[in-house]
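One structure, as structure tokens, below. Some questions next.
Note that this complex is displayed minus one protein chain, with the remaining chains in position.
Moving on to subunit A:
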Amino acid sequence: MTTPRAEWPLYEVFVRGKRGLNHVHVGSLHAPDDEMALRHARDVYTRRNEGVSIWVVRSDAITASSPDEKDPLFAPSGDKVYRHPTFYEIPDHVPHM
């Protein structure tokens, strides 16, 4: 018997759709454990036929950037146009670009 917690932990939910290439963050939910989190995610986020794969992860396991760090983290890349592969033609048969 474990010591009861006052509240279930929070999980973040990622769903990959039928035609989606990546898992996309769709929201969060509470669950008593990892396995139930997966089932809750199935019930809450794939009930309209959205998904073929689900990831769940405890929210407290995620390290996130802070909005306060936005300028030092992201602004420096704003003027580096040479990092974009925009100087050649992409052939028509190359998908997902």
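As a convention for this text, contacts are C-beta pairs under 8 Å (C-beta built on N, C-alpha and C of every residue); 3 or more make two chains touch, one makes a residue touch a chain; residues count from 1.
Heads up, the rule we're going with is that contacts and distances are computed from a predicted model.
Candidate names were "Insulinase family protein", "Cytochrome c oxidase subunit 1", "Phenylacetate-CoA oxygenase subunit PaaI" or "ABC transporter permease", and the UniProt protein name of the unshown chain is "Phenylacetate-CoA oxygenase subunit PaaI".
Although one chain is not displayed, its contacts with subunit A can still be listed: residues 1, 4, 8, 17-20, 24-27, 29-33, 35-36, 39-40, 42-44, 47-50, 67.
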